[in-house]
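A protein chain is absent from this complex, but the other protein chains hold their places.
Showing chain A:
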């Protein structure tokens, strides 16, 4: 008798009707949005304040360097002693005093600037001041040495190397960014999904063990059916939760951005608006849209679905086996480590090596190893991976997945009826022979 649909239905319904599941489903996006809003609001607050910097230039070389902008006002002092300037800067609301000492000529100025302040200033503030001074003083020097500034400006040449594959497909830098974004998102999504719902499966197996209902159930169904039913049912609940999160998140995000007028626009929109005013940017937006369509979309979507399912089943069967092997959640730690390790490794390889060189040896090898291949391959595919490589990797993944399900089912079958002591790895191996 095939009870799989019945088991899936029960697992799904108990998960979905569970109070904490419902609360998490609704609350998580609220919390996320609240967090994003707060951060956005705060950074906006920060940006809105106008800061004042007091400048005392005794050398006279820095004339005209400091011009007021929207966010920074310069209070340039003249004919004042340093101590007076300090008092003034302190009493006024300025964040600090930039003092340039008297020097003979421009070359010796480098060590004669000093910034006085109550609190230590941000790195960007100092480097901003430095670059302003450097630029101005360099120009002064160039002029002094008889160089025509206009000529320098006219001689500047911009180079934009266009990319094209041997097959004649045009790509660009924006393409690469787009690829990274898609690959990264896909890989990371899989990673998160495995961790969250793998744990959920494990807990549900442990629950059946501790409530001792397991023996009644497996006198009616085969353990492997129960295990698969659990994995599929929990995954469906997970997908439901993810979709609800996306919908609620999307709605809230737009509502919040309308109410607070906070600028949480997507980069595309922002660029689109700027593009209206700037013809060069308009080109870039065009590039961006092109880049999206340059992605191997059909391949990406198919591969995403296949690798996602394969990778998820691979790991979740191991989670189920762990759940079956132990009596309570605290005992799971020792077995969790070897599962989490390859996952984290995969994400690191994805975000460091694949970005660096999507077709290098490391990336290629790890996109074949089944425990890392789902994440790494998903990140590589936007950069164009030969179909044969994808097929081989998928084949290895499926073969491994069948092996782990078999392995997990063995552990599961024996483990669910074992109570009392935490098993060792050696005992787990022994169970397979039962």
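Worth pointing out:
Please note the rule applied: a contact is a pair of C-beta atoms (placed from the backbone, for glycine too) under 8 Å apart; a residue touches a chain by one contact, two chains touch by 3 or more; residues count from 1.
The working rule: contacts and distances are computed from a predicted model.
Note on the omitted subunit: UniProt lists it as "ATP-binding cassette domain-containing protein", one of the names in "ATP-binding cassette domain-containing protein", "histidine kinase", "NADH dehydrogenase subunit L" or "Isoquinoline 1-oxidoreductase subunit alpha".
Which of A:217, A:309 or A:392 touches the hidden chain is settled by the complete complex: it is A:217. Of the listed residues A:6, A:192 or A:365, the one in contact with the hidden chain in the full complex is A:6. Of the options A:26, A:87, A:365 or A:417, the residue whose C-beta touches the omitted chain is A:417.
In the full complex, chain A touches the hidden chain at residues 1, 3, 6-7, 10, 14, 18, 207-208, 211-213, 215-221, 417, 419, 430, 433-434.
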